[in-house]
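Note that one protein chain is taken out, while the other chains of the complex remain in position.
Moving on, here comes subunit A:
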Amino acid sequence: MTDATRIQVSDSPSRAALGRRVLPYAMLSPAVLVTLAIVFVPMLQTAWMSLHEYVLFRPNDFNWIGLENFRTALADEVFWISLRHTVIWMATTIPAQLLLGLVTALLLNQDFPWRPVARALIIIPWALPSVVIALMWVWIYDSNYGVANEFLLRLGLIQKAIPWLADPDTALASIILTLTWQGFPFFAVMILAGLQSIPRSYYEAAAIDGASTWRQFWHITLPGISGVVVTAVLLRTIWVANSFDVIFVMTGGGPGYSTHTLPLYAFVKARTNLDFGYGSAIAVLFTLLLMAIVVFYLRRTGKAVS
């Protein structure tokens, strides 16, 4: 008894020190272990599957074929169509969201009586499930009874009803409009926070020096929000890349392949053809593409900001 107590006492400083060093890791371990198990291991598994011939309804076949899936993809016409649509889709949706978000944020930063109401209501698209968003836009675009056609017909902008989602020429553009609608509130909210962090005294000083509104915007507002915009564009790029569920519900990638994008193609391959090997290969290719864009983007903006 006495022995044990003495040992404990003499041990306690080093044990406490050890405890202090271990404690942060102990506190982190649950989250780290779980994410390792449900995120990183599955990701490696995707890479592993992409190197195999793996069709789910033939469960015993899991044959190593090296890079064959990737070679097939590069020779696959649908892959290139999807890639082209992916580029168009991301290169138009994100700037459109950014621009509309910027305008909205600048307006919300002004003084007007119903500003709190406007600020609360503007976020609604952000909160809606993608399935519901897809559903209501399919109804809006409906070729016979859709409100989009009726609206444009009444204004005289079109001569006859257009089947927006059934026509290969307009389907992708229609979806891009929907995605813009879904995502611009996020930009508006982020940029608004950036605007509000710019000290008012900057504008006062500029006004005293006789700077025009435009020059104030260019030299104070834009630099002031550039950090937020860089982060927001990055986050949004990844979210837009994930937002193929809206496309999946609205058109399923059709008509033909006219709204196929790479993530959708990978998903459809695995879901309908049960071809998990090939689907994984496309998913890996898409991820590499996205990573390349992100790295390139961070390099460029890193320089621009600093």
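The rule we apply is simple: a residue touches a chain if its C-beta (ideal position, glycine included) is under 8 Å from a C-beta of that chain, and two chains touch if they have at least 3 such contacts; residues count from 1.
Keep in mind that, in the parts below, contacts and distances are computed from a predicted model.
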What is the protein name, per UniProt, of the chain that does not appear here: "Aspartyl/glutamyl-tRNA(Asn/Gln) amidotransferase subunit B", "Tetratricopeptide repeat protein", "Carbohydrate ABC transporter permease" or "Ring-1,2-phenylacetyl-CoA epoxidase subunit PaaD"?
-> "Carbohydrate ABC transporter permease"
Residue of A:17, A:74, A:91 or A:123 in touch with the missing chain, whole complex considered | A:123
Mind pulling the subunit A residues that touch the left-out chain?
-> 21, 23-25, 27-28, 30-32, 34-35, 38-39, 41-43, 45-46, 49, 100, 103-104, 107-112, 118, 120-132, 135-140, 142, 144-145, 147, 150, 181, 185, 189-190, 193-194, 197, 200, 203-204, 207, 213, 216-217, 221, 227-228, 231-232, 235, 238, 241-242, 244-245, 248-249, 263, 266-267, 270-271, 276, 279-280, 283-284, 286-287, 290-291, 294
